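All remarks here apply to the structure that follows.
All protein chains but one are shown in place.
After this line comes chain A, so read on.
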């Protein structure tokens, strides 16, 4: 036993000789640039390199409608790829402030390695307006790896046998579906291609929108319909009136044979869920609007350790946390020293000096939350602090 141990270590030690050399070089590089890290310097020259934090560069911005645009992004070398229907979280600086939002990827994996998102400028949407109207080619954005369960199962895409699908999309909920369809039926200069791998698919798309000009990707859907790749049922509120989900069976006669993929606002999805549950039909959904936040005066403040406290709109979060027995970092207690800064993970807080609101939405704002000064902010509705 005792003799085999050194033997093992020697043989094991020789092989990764290159990695120990590499580790040694890394140590020297680290020692040469402390307190920074080598990446801080490498990022100056190549922010998209392998090993860098995941970023992307905007390479094209194409208007889709008056208030929607497709943004093509060249992702960094470490982009791990995606499956059609998935979404990506994008961090972009708007007016100098880093904002994070999730967007569906509107292409399948592309030969040029780029990815694209299609954004509709929503009223009061800080980020969507910036992306549609102001973002310039060359802008650097921050990315996370693609994620999302709203994808076609392999047994559907790979066959064998005919797969009958129904997509129900509303508003910008069309984007992940377009991502899936483009992957199944690539659109080329010569028109829609119907590859053999997709021949077994029988797809109906029910597309709901306020009007035709308001529909992103409507031309794509119509082209796919004209080429026979899909059967499109477009429902415009201004022509057909608001869609009543109970009439879905009239729009899609063979509804019972189809698996439904639905993406849109919560109201529509809730109605569909009730409708499908009553008829025992298969439904996959993706909700496309964040839950609205309650903004008010005061509220329940919860902490990472599980403590919670009910506060009014005049009590600082620092006082609230301390009264709840949480070990809050603190300093000058007057907004000067930034010694009390902790991440706000969810909810809204108000700066007591000037009334400014700061809001964190899980899945929207940065992964680490928004760091706030607890000594001069109070809860403006329920909120959660990571401390």
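In this section, contacts are C-beta pairs under 8 Å (C-beta built on N, C-alpha and C of every residue); 3 or more make two chains touch, one makes a residue touch a chain; residues count from 1.
In this section, contacts and distances are computed from a predicted model.
Looking at UniProt, which of "Acyl-CoA desaturase", "Alpha-D-ribose 1-methylphosphonate 5-phosphate C-P lyase", "Peptide/nickel transport system permease protein" or "Glutamine ABC transporter ATP-binding protein" names the chain that isn't shown?
Its UniProt record gives the name "Acyl-CoA desaturase".
So which of A:19, A:34 or A:188 would be touching the chain we can't see?
Going through A:19, A:34 or A:188 one by one, A:34 is the residue touching the chain not shown.
Identify the residue among A:226, A:314, A:332 or A:357 that touches the chain left out of the display.
Only one listed residue reaches the unshown chain, and that is A:332.
At which residues does chain A meet the chain that is not included here?
28, 31-36, 40-41, 44, 93, 95-99, 331-332, 334-339, 341, 353-354, 356, 365-366, 368, 370-371, 373
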